[in-house]
Every structure is written in C-alpha cells, then in structure tokens.
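Right, one structure below, let's go through it.
Removed from the display is one protein chain of the complex; every other protein chain stays in position.
A, B, C, D and E are the chain letters, set down in written order, and residue numbers restart from 1 in every chain.
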Amino acid sequence: MKKVLTLGELMLRLTPMHYNRFVQSHRFRAVYGGGEANVAISMAKFGYDTYFISKIVDNEIGDAAINQLREFNVNTDYIIRGGERMGLYYSEIGSSQRAPKVIYDRKNSSIARAKVEEFDFKKIFKDASLFFVSGILPALSKNCYDITLEAMKEAKRQKVMVAFDLNWRSSVIKLEDAVKIYNDFSPYIDILIGILPQLHDVKEGELTRDSVEKIFREIYNYYGFKYIVSTLRQSLSASDNTLSAAIFDGKNFYESKKLKVRIVDRVGGGDAFAAGLLSAILDGKSQEEAIDFAVAASSLKHTIKGDFNLVSKEKVQRIVNGNVSGRIDW
Amino acid sequence: MKKVLTLGELMLRLTPMHYNRFVQSHRFRAVYGGGEANVAISMAKFGYDTYFISKIVDNEIGDAAINQLREFNVNTDYIIRGGERMGLYYSEIGSSQRAPKVIYDRKNSSIARAKVEEFDFKKIFKDASLFFVSGILPALSKNCYDITLEAMKEAKRQKVMVAFDLNWRSSVIKLEDAVKIYNDFSPYIDILIGILPQLHDVKEGELTRDSVEKIFREIYNYYGFKYIVSTLRQSLSASDNTLSAAIFDGKNFYESKKLKVRIVDRVGGGDAFAAGLLSAILDGKSQEEAIDFAVAASSLKHTIKGDFNLVSKEKVQRIVNGNVSGRIDW
Amino acid sequence: MKKVLTLGELMLRLTPMHYNRFVQSHRFRAVYGGGEANVAISMAKFGYDTYFISKIVDNEIGDAAINQLREFNVNTDYIIRGGERMGLYYSEIGSSQRAPKVIYDRKNSSIARAKVEEFDFKKIFKDASLFFVSGILPALSKNCYDITLEAMKEAKRQKVMVAFDLNWRSSVIKLEDAVKIYNDFSPYIDILIGILPQLHDVKEGELTRDSVEKIFREIYNYYGFKYIVSTLRQSLSASDNTLSAAIFDGKNFYESKKLKVRIVDRVGGGDAFAAGLLSAILDGKSQEEAIDFAVAASSLKHTIKGDFNLVSKEKVQRIVNGNVSGRIDW
Amino acid sequence: MKKVLTLGELMLRLTPMHYNRFVQSHRFRAVYGGGEANVAISMAKFGYDTYFISKIVDNEIGDAAINQLREFNVNTDYIIRGGERMGLYYSEIGSSQRAPKVIYDRKNSSIARAKVEEFDFKKIFKDASLFFVSGILPALSKNCYDITLEAMKEAKRQKVMVAFDLNWRSSVIKLEDAVKIYNDFSPYIDILIGILPQLHDVKEGELTRDSVEKIFREIYNYYGFKYIVSTLRQSLSASDNTLSAAIFDGKNFYESKKLKVRIVDRVGGGDAFAAGLLSAILDGKSQEEAIDFAVAASSLKHTIKGDFNLVSKEKVQRIVNGNVSGRIDW
Amino acid sequence: MKKVLTLGELMLRLTPMHYNRFVQSHRFRAVYGGGEANVAISMAKFGYDTYFISKIVDNEIGDAAINQLREFNVNTDYIIRGGERMGLYYSEIGSSQRAPKVIYDRKNSSIARAKVEEFDFKKIFKDASLFFVSGILPALSKNCYDITLEAMKEAKRQKVMVAFDLNWRSSVIKLEDAVKIYNDFSPYIDILIGILPQLHDVKEGELTRDSVEKIFREIYNYYGFKYIVSTLRQSLSASDNTLSAAIFDGKNFYESKKLKVRIVDRVGGGDAFAAGLLSAILDGKSQEEAIDFAVAASSLKHTIKGDFNLVSKEKVQRIVNGNVSGRIDW
Partner (left out) sequence: MKKVLTLGELMLRLTPMHYNRFVQSHRFRAVYGGGEANVAISMAKFGYDTYFISKIVDNEIGDAAINQLREFNVNTDYIIRGGERMGLYYSEIGSSQRAPKVIYDRKNSSIARAKVEEFDFKKIFKDASLFFVSGILPALSKNCYDITLEAMKEAKRQKVMVAFDLNWRSSVIKLEDAVKIYNDFSPYIDILIGILPQLHDVKEGELTRDSVEKIFREIYNYYGFKYIVSTLRQSLSASDNTLSAAIFDGKNFYESKKLKVRIVDRVGGGDAFAAGLLSAILDGKSQEEAIDFAVAASSLKHTIKGDFNLVSKEKVQRIVNGNVSGRIDW
C-alpha cells in the first residue's frame, strides 16, 4: 500500500438539520472536515496507507475530530495535540436559487498557531508516495506558511510527489496575496489543481474548453508543472450542477465526460475530485482515465452528507464505466 | 423606517417530518404561520417597522406563537390576548405527483371571535405607511369581516396604503360568498393581489399572458385599483414549479422574468410574493422592478421550511440581478 | 368487500436517516415490509378485506411487525406466531449516480423454516377473490417452495384468481434456479407480473415497446396466462425515474402513459404497481385503465417513505385523470 | 375472550420532546389518547376483545388516530366517522418541582357534537361483559351527557357490568356541576373509581387510610355500588411518586401495597390503574389481588411514553409477585 | 415596568443530545446563553423592561443569538453589532458520578475585543432601576474590564442599583487575579452574589450555616455592601442536588428553605438564582422572602433544558408557597 500524506486543518463543521437556515436552527449536525482531511479520508477509503498531518487541540472536541479520521481509516500518528482551539465553520445547505453559506470561525486554531519545529517532517515523509496540501493552509497564518513550505521542501528532498489544490477563498485571503504565496510554492509542485480565471481575464462560470486550454498552456509555459487540472463546474442552481474537468500535461489536453448531479451536500466536492485524480495517477491510469475517475468520484460526494466522500474505488469505477442509472443494488 | 401593519390570524402549523404522510407521523414540526403574519415577518426581515395585529389565546401556546413573531423582529404590541383557542392547521409536504395537503382546524379561534371594539385602530394606524390584509380573514367570521372593514376604513382615513391579497380557499369560503366580501372592501383597496380566473371563464393553470392582461383590464375598468398584481405559477409537480407574475397599473402591463424552483416547502410562497411586491413599492421601485423583486422573494421562500421567508433584501436583489447559480457563498 | 390474500415474508427494514450511508448511521428508521405485505397494505388502503398469511417470530419485534399491518387495516388472523427470528434487511437510499443499496439478512426466518402443515389453506382460501404471491417466497427455502405450491393449488381448487410477481433478485436465487421454480407454478397462475429480459436476449434497461410485446407473446404462446404485465422503468438516476408499463391478454397489447417521478423512496414501487393492477382488475376496469391505474399507484409510492403505499384509490385515480400538478390541496 | 367496551373521546396529544417547555418547542411528539381509549388499549393488551366507541372526524388526522387504536388491537368497528374536528391537548412533561402541564383544546370535537341517535347501542352492547366510561365524557357537552346516559341504560338492560371513573378535571367542569352529573349516572354504576375528597372535607394529598375508608363507607351507604376504588397517589415531585390504592365492597376495605415510581410520563397513569382493576375483576381475582394488580399496572404506565400502557398481564403480574428489581431481562 | 440592564457575553452553547458524551455526538443542541444574558431572560420573563448590553458579531450566527433574546422579550437595542466572532462553549450533561463538562472557546469574541467608547452608557442607564453584571465579564479581557468599570461608574452616577455575581471560573481567571478585579469594582456594588470560600479557609462543599455567616460578616465589615448573598448547593451527584442560600444585610442573616432537585440541565442555575433574588428585591420583598424566591427560581431552572429559566413569577411563587408536589396542572 502506497503511503499518502496530507497536511492541513481539521475543523468542526456545524450544519443546520435539513434545509433549515441558521436563524431557524436549534440543532446542528456536527461533523468534522477540511480540504486536506477530506482528501485523506477519500484516499484511505480508496485503500492507500493515508496519514493526516496537523495540530489539534487537546480536549474532547479534538478527540472527537481525531476519532472520526481514525474511524475512516486515516492514520493519526502524525497529529500533534495542543494549542488553544478547534477551528470551526458553520455551513448552511442551499437549495434552488438559495446559495449554500459558509461562515468561518477558524482564527487562532491550533494549527494556525503551530510552529514548524513541532513537526518531524524528515520522519513523516519517509517512504511516502504522495503529499497533498491546499492553498488554504498557508493562507491561514505566517506559521502555516512556514509549515507548508518546509513540508514541500522535505517532500522534494525525499522525492515525494506533491499535489497542490489552490482552493482559493476570498474570505480567507485576498487574491493578490494568494498569488504571492502560490508562487513561492511553485517550484515544489508536481500537480496543480485549480486555476484562477480572474488572473486570465475570464469570468468564473464562463470558462469554455478553449479558454481553459489557453489558461493551462499559459500556466504550463510559466511554471512547467507535471499536470495542471481543473474542474469545470456548471452551477445551474444550488440543487443541480453539472460536473466535468480538464487536464493538461504539457502535451495533451483532455476534457472529461460531463455528469449531472442533484446535490445533497456540496461541500467537499472539490476535495473528492482531488482525491479521485490523485488515486488514478498513483494507480498509473492515463490522463483521460484519471480525469473521468476524478469527476465520477466528485459526483458521488455530492450525494453524501458531510465533507467526506465515503465511497470505494469500485463504486467510482462503476460510474466511469457508464453505470449511472442508480438502480437498486439488491 | 416605514411603519407597516398586517392584520390576520396566526396559527399553529403542524407538519410531519421529512416527506411523511399524516398517517405515518409520530412527530410534528411545530411552527406558526398564517398569510398576514407571514407577510409581517418578511417585511420585518426587509427592515420595516412591522406590526402584526391580531387576537391570540392567553396560554403558553399563544405565548410561543407571539414569541416567534418577536424573534423575527415583528412588533407584537398590537396583539390582544384572550379568547378560547389557537387556530391550527395540519400540513403535509408533497412530492412529485403527490400534492401537499392542508387540513384546517381554525374555527372559533381567538381572532375569529374577537370583536371590532377590542382594537384601537385609530392609534394603531397612526403614522403607518402600509396596511396589508388578505381575503381569508374576513371569510373566517362575521366578526372578522367587521374588523377587516373597520381597519380598512381607518386606513383610508389616515391615508395609509391598503394592499389586499384575495388568497381564496374553497375550504374556507365559497366563491360566490367570497366575491361579495371582496366587493365590500374594494373601495378601500389600493393594491389588489390575486385574481379569480373562474370569474373570467379561464381555467386555473391555463392562464396566459394575454388572458391575464385581459382579466386585469376588466378588473381595472370596474374597480380602478392602483395596482393589480397576480402570480403566474406553473405547477409542474409538487416538487418543481416555475414562478412568474404580472402587474398592471391601468396603463402598463408587465410580466416578470420566470424562475424555476425546486420546492422545499411550498406554503407561504404567495405571502413572500406579496411582501416582496409591497417592499418594492414602498421603496419606490418601478412596476417592472417590483414584479421581479416579488417573484425573486417568492422563489427563495420555496427553499425554506416553515411559513416564513427568512431572507434579506440583499439576497432577493441578488436573484433579481441574475445571480441564480447557487454557488457556495464561502 | 372482496377478500384478498397475500402470502410472504414480513421483514424489519432498517434505513439510515436522510441520505446517510450505512457507515455514517447512528440511527436507523425502523419500518416493516416485504413484497407481499406491501401488496396487502395497498389492497387494504384500497378498501379490500385483505389478509396477510405468514409465520412471524413470537417476540416483541414480531409484535411490532404485526401491529403495523393491523394499523393499516390488514387482517392478521392468518399469521402464525413462532420460529426463530425476524428476517431483516438494511436499505440505503440512493441519490443521483449513487444507487440505493439493499443488504438482506433474512435466512432462517420464521417463514423460511415454517412447514406447509402449519397453514390451514382450506379455511384461509374460503370466499377469497384473489391470491397474490411473489417469486421471492418460494426462493427462500424448500419449505417456502412447498408452502407456495400448496397455496396455489388450494387457490385453484377454490377458484381464487392467482397473481404472481416474479420479483427476481440475483442475491436471493440464481436465474436458472428461479426459472425452474416459476415453471412449477405456471399452471396455477392467472396473472403474471414481471418478465426476465435476460431469457429473451434483451438487456434490462433496453426494453422497447416492440421487444416487450415480443416477449409477452412468447410467454403467452408457451404458458397462456390470462394477463402478462410488466413495468417499463427508465432509471435516469437514483433520484429520477420515469414509469410506464405494458399489459397483454393474448389479444391486445397496451402500453401505459409514462409518468416522471422524483424519488423519495424507491423500495416498494413494484409492489405498489402490482396492487394497483390487481385492484383495477378486481374492479372490472379495462386493460388500458388497469395499466394506467397501476402506474399511477406506483408513482405515488415513490414519494412515500417506507415500503407501504399509503394512498387511497381516489388519489390514484386523480393522477390517472391527469391531475399531476401537485398543487396544494387546501 | 370477553367483550369489553369503552366510550369516550380520542384526542391528539402534542407533547414537546424531552423535558422542553412549550415555549421552547419546535417539534411535538404526536400520539393519541384519552381516558377511555387508554383503558381500551390496556384491556386489548391484556387480551380482551375490546371495542372503543366514539365519533371521530373523517380526515387523515382522524385516520391516524383510529389506526393507532387498531395497531394496538382495539376493535374500531363502533367508531362513527364525521363531525368537525379532532379534539386535542398539549401536554408538557414536568420534572422535580415543575408540574406537568395540560392545555385542552377539545371543544366542538366530533364526539362533543355527536348525537345519541348516531349510536346503535343495542347492537354494540350485545354479548359485552364490561362497559367503561369516565366522568369527563358527559362533562363535555349536553350531547355527550345524553350519549353516556343512554349507553349506561343499555348496559343495564343487557346486564353488562358498568365501571365509571370520575376523572374530574376542574378545567373541564365545575365541581358542583360534576356532582350533579355523577348523581344521574349512579343508578347504573357497578364499579366506582375515584373519589372527591373535597366533598368530604379532606384535602387532596392528605388522604389517609382512615379518611379514605370513611369516605368509602359514606359513598357506599348512600349509593351502594358494588365496588368503590380509589388510588392514593403521593406526589413527592413531578419526577417521583408513590402509588397505592384502596378498595371497598361494602364489607371489606383493603389497601394495596405501595410502589415507588420514577416518572417517565405521568399521563394515563389513572387509566392504567382502571384497566388493571377491571381486568382483575373480570378474571375473578379477589379484592386484594385486584387492587395490587391495578397499582402494579399503573406503576408500569408511569415508565412509558404516551398515554397507553403497552404491557402484558404477565409483566404486571411479575410486579405483583414482588419482582421489582428491574434486572435486565436477557 | 422597571428598567433592568445586564451587560455581558452571549455565547453559542453546543450540547450533545441526551446524555451523550462529546465523543459520541453527531448532533449538538444549539442554544445561546451566558450568565448576564440568562439573568436578562429571567427578568424579562418576570415582567421587567429588560435590556441586554453587549457586542455581537454581525453574521447570521449573531442574528440567531439576538433573535433568541428578543424571542423571550429581552430588548436588544443596546447590542452593538460587529467584531470577529461569536464566543461559544461546549457543554456535556452529566449524570450520577459523571460530572457535567464545559469547554470554553470564547477568546477574541466580539465583546472581548469591544472598546468602552462603543457604548453610550449615559443613554443606556437613563431611567434604569437595576444593573447586573458578573465577574466573568471583566475577566475576559482588559477591554471588558474597562467596559465593566465604566458601566458601574455610570450606574452609580445615575443612582442605579448594582448587582455583581462573582461567578468565578478557574478556567477563565486565576483566583488571585480575580480578587484584584473584584476589589476594583467593590465601591460600586450594592448587592454581592457569591463568595470565595477559598479566601476564608473553607473548602467548597463544606460550607455550613455558621461558616457562611462568618464569611458574610467578614466581607461586610471590609466592604459594607447592602446585601451579601450566596447559594449553598449540596451536590449529591450530577443528577441530584439540594439547593438553599443565605443572605445578610449587615444586620440579619437568613438561610432559605432547602429544595431537592433532580437535574435536567444544571447550567444557568446560578443565574436563575440571581434573577430570582433581584426580582424579589425590586419588588420590595423582605430578605427572607427574597432568598426563598431566589432558591425556588433556581430550582425550576434545573428542570429546564438550555441556559434560560423560562418560568413566570407565579410559578416560582407557587413553590415558595410550598406547592412542590409536581401534580399535573390540568
């Protein structure tokens, strides 16, 4: 089993029951999630020997968070306990015209204030095949920037493949600041997931096959990553989306099949995509196969509550193979 | 802040959880609602100084009902306590071919038996900008008819704009009786919401732009209201509707944009429309803007559980502006 | 009131709440169901004097199962108490690309080990008009095979109409074994519900009007049933299906209208179809009316949680009559 | 199996979840209950052929109410459908010093407005062994008074034993009015359950063995019932009570053993007592045995949510036999 | 109606359902609370014109918190919106030997970082009768210390009675630091609630009537408050406590009656006591009456879920009057 590492923040996610709005809520569904943890869960479900690296507060809320990773087979040996608080986010499910809403309350979390010296990256990266981190982590704090950078460097030293998902959120970091950070990491990145159409004079939601290919080529020419990948989500409403994606390896550009999804829970859809992609790449699939596998994995996440894509490789492959009828599996 | 008044019945609404039928239900979701109260909640959310006028039973169920109005910022100072019981209604959510079902149990409620002398309308209407009532209230009892009429008269005396939503329900009053009542009120009405296609030889569900305009003109020629407005709902199924509406001011006839909604809870959709319309008119928007704002407000209500349209003006405007993608609001 | 009999297994059904996967579930919705019990419930709701025949374990779980039948007006006087356990099944609701999942745990249930001598069929079939059983029952065990066969024979002796729904599940019995069983029963069957396209070189999901008619004629020519009927479900996804059906009486072949359904709970859809069909036939409706009634009944089941189609004849007829708008029934 | 009849009102009971107060409640547990229906359920669980006589509204809420009786094996053939509404009551669970609270909303219910001619008592009382009714029913309306009286007379004509539980509630009828009613019924009563200490200058909660015996003798000397019975509840708090009771047959006075109960749901405790008593009497138990059985039955009800005492005779007898340890029944 | 002011932090409280531990919890009950807000709710329920003063984050979680105050009739006009986050706390219900557990996550909340200049205390204190604050607020931050001090000074200037509840929590502030703060406020305090036995060489849980009186006299001799009050809780277990209290006005020392409580939710018990006390004092009750009223109020809180003591003066008085039987209030 290949060893896979992800590094990031695990947050408590508080979601109103059903379609309730925050102001109607007297109970919250409590799950745990966060981009890199979500990728870790997916990879563990896909059968890799997956480790989540983080610092998590040493109280019973932190225990519950870590238990949930372990429940779904993620190794938690590299998690440091301590610091002041669990970051959290409030998340309202949308419907039709009503957009899902996320309110972050993650400042001063244990990982945001962790120090790079606390992590023994040399040991952590030993024998690893893949390292995944997203652009949110270094945007959280200077400390997290340092941690991310050092992890990437160690990955390179130990020849571990590095995947980086931009995951840009305007509520976490301004675009111009984000771009600076991304630049610092670019020498260490093998697989770039996500693009910023704004930097290429394209409006989000108006991406076409051609404009994406153009953007990919620009990025490739400048940075030369091994793979550049992006989802191409069409958001018809908060209830219905179509999913597809594109990949480029400097030579060939592929666009995936398009899948229609009725959304149960939108959050984590991008992380499920990343995990699907990385799994396919680790398994030696072709670019075309990889991008279809990633989209299929993401489509399944949209049907599952919580951040985690609790599906096996077989279920994803069934969709790649065209079995999307949803007939009862007696 | 403009002072807005609505007068009506506030009922306990008992709804099975999820999609359960009544005969499967061992728990009911308990919320409070009623046409005019729903309009009051919307108007309060939109920022007006909103008062709900009613009589509500003086026990803890009545307390809970009033608390809920106050929770959402409706002023309850004009509510009289007393009488015998809380009116209530049972409401089953539908799906696909299965229609939502409402069973009323509202006879002999405190408002139905209240007396016109109990209300100090002179004081209540002081400095008000708008008064809203629906055709259900006067249909409840002779007492309610008297109360409604006196309120309308006082509104006219104090030059308060009067909006009247027909809200005709065959289970509450026969069509011919309803028409008589409406006639009595017509001299006091500025804004008429709703039409009765049956009176114009048109089948409900077969309204076209042309037939609606024709009906509007007939009404206008006879009664001369300031605005005549009607929703034009297409009910594809209990799960999916399209919403649009039309407005006529004696000169210009406008039809709104059409919005597709996937329904979470259908009840209160018309009240949300009325509130959207009245808010736009109070804010001095044009007829066209007003009708689009009203439809957008109504579309959001369909995505929210309970009778109340718990959305701000900004969220409604976002939809009017064309942002209907439902992308996550991080 | 006509006396209707169904014979089969009643199981406990455990379903995660909402759209949760099994591995996310800390609570299960507990209902009771099973093909023939579901048909019995439908028939009782339609107003027939309906009896369910089975053997059910004599503990409080068995009590709860029987209570639920009685709650919905099924006569339980022919149920024998005893044996070792309640069969059960775990059932996960699907969504979009994610298929619903059923895990059976029904071996060694009380009915599976019941003996044919335990049932006094002579008395049971007295004055009955209709007997329904499905192909799952005889596939459960040799004992159940014997019970089914004896029941069919007694039905014939007492001139009770026999309806048989193939209900083939690969997880219960292999196709070739199933076919053998069905053959043994064929002399006693009046109404055959369901076909096995695999035996006619047609792939499931690729049935056309023509191929179905061809299959029907082949079956008719070989076995000569009074009616051969089959649903023609199009499974667009786990969330959306279209429903239609076909019927053949040796002379005329009819295809029903097609209905689109958004699925709340898929399980029991076929049983609701069977009950709709049988009710229509008992009421003397024409083939065309019967098949439309059956499809309408089935469409309603898809909107209701649990196995049971808790709807009246009137509600089904409303859909047959074209009222599918799902407007609120105030 | 002896035929047992009870006549009364079946209401919808709405109870906040957990220990919530009404003003905190966004969901209500919905069960159905009412004194005579509760007695019917108990008697059915004890194995008698039990019928509930009433009039219940003909809508889906009425269906659900009737289904619940049938679920627990009460025969509903003597229930008339029609009238205007389902009576209901709101019921808050208490704790420690906080008393449970009941708010009735039962005026104008179908039974309250039913007419005596609607019931074919001659047929209903045929072959019956026991008829139970409580003092609440005739207090509801003049119509109910007439119905109760006629039922009692028919019972006497057909030599059916009549049990009457005072069940006096100050919120339903004033004491002096109640006494008048009770007097009218006294010629027809065999078993009187309940006393009114207020009429005997004793404060409730200050009943002693001696004062109860004194009251019993006064009643006996005046009316001469076959049995006079009363519970002797000590209410330590809303969470803890002790239960005992006394019985007098004109000769011997017995006081039962005393049982301590921790209360899960207090409502229906008196009805469970009545059913326990009547069952013991029907089974030919001695006075002493009967009163102990009644108290044991009542104690179990206090541990069960809802109005119904869902326990078998065996479970009650176990407690009478002294097995009150509550050890797990593996 | 007397105007009552409380100043403090309103937090989101997340509590596992039932008796679940944090690590078992997949849902949290979400209510809002905090010492001074709890006192405000009580005072509003008791009928005073009550205002809560605070700064609360300007997002939908903050909206929900404020709505809940308004729902229960607290005036929220003096609440400033803004800052960074809602403070929150996780709270596990205990049972028997298992102690309830609170985990605070309240650092950097909007009120903790608010500035004294943001509050227009001159206007706020106009016409007020009573000001309540607890020792937790000034312990949160230097800013909160300044705000508390300025509020107290303004109270004195405007001759508003000041009540101060120590509410010391070792997890918020060290004892020696707390003592310093309390000293600074002592000149402005009229009513001191709570003592610190540790400062008087008495172990908590070993307070006797004599030791309390001794401590009260020491405090009185040093500071000279108008009233010194303290609860005397006996914690038999997490499920059962006895409650009593003592009061001293420099002359007379009184100990209240003792009440036994079975605990539904322990949190807010002290705040309910404070509100009971202050209400009694505002109403001009004697010291003895006041302390009994306060203990009765607190006893009721222990039976109610959430932080708020949702009871009326009448219900409290009933207990003071000795009606603690918890009999059903029909």
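Note that a contact is a pair of C-beta atoms (placed from the backbone, for glycine too) under 8 Å apart; a residue touches a chain by one contact, two chains touch by 3 or more.
Since we're looking at a predicted model, the values are computed, not measured.
Trainee: Considering the complete complex, identify which of E:10, E:88 or E:238 is in touch with the unshown chain.
Mentor: E:238
Trainee: Have a look at E:2, E:81 or E:98 and name the one touching the chain we're not showing.
Mentor: Result: among the candidates, E:98 touches the missing chain.
Trainee: Mind pulling the subunit C residues that touch the left-out chain?
Mentor: So the residues of subunit C touching the unseen chain are 14, 17, 21-23, 25-31, 59-61, 63-64, 67, 84-86, 90, 92, 101, 103, 105, 107-108.
Trainee: Touching the missing chain, which residues of subunit E?
Mentor: Given the touch definition above, subunit E has residues 18-21, 23-24, 94-102, 104, 169-172, 205, 235-240, 266-267 touching the missing chain.
Trainee: Spell out, residue by residue, where the missing chain touches subunit D.
Mentor: Touch set of subunit D with respect to the missing chain: 18, 72, 259-262, 264, 296, 299-300, 302-306, 310-311, 315, 319, 324-330.
Simple rule for what comes next: only the chains that are shown with their structure count from here on.
Trainee: Name the chain pair with more contacting C-beta pairs, choosing from B-C and C-D.
Mentor: B-C
Trainee: When the centre of a chain is set as the mean of its C-alpha atoms, what distance in Å lies between subunit C and subunit D?
Mentor: So the centre of subunit C lies 42 Å away from the centre of subunit D.
Trainee: Taking each chain's centre as its mean C-alpha position, how far apart are subunit A and subunit E in Å?
Mentor: 44
Trainee: For subunit B, give me the residues that contact two or more of the other chains.
Mentor: 18, 21, 23, 67, 72, 101
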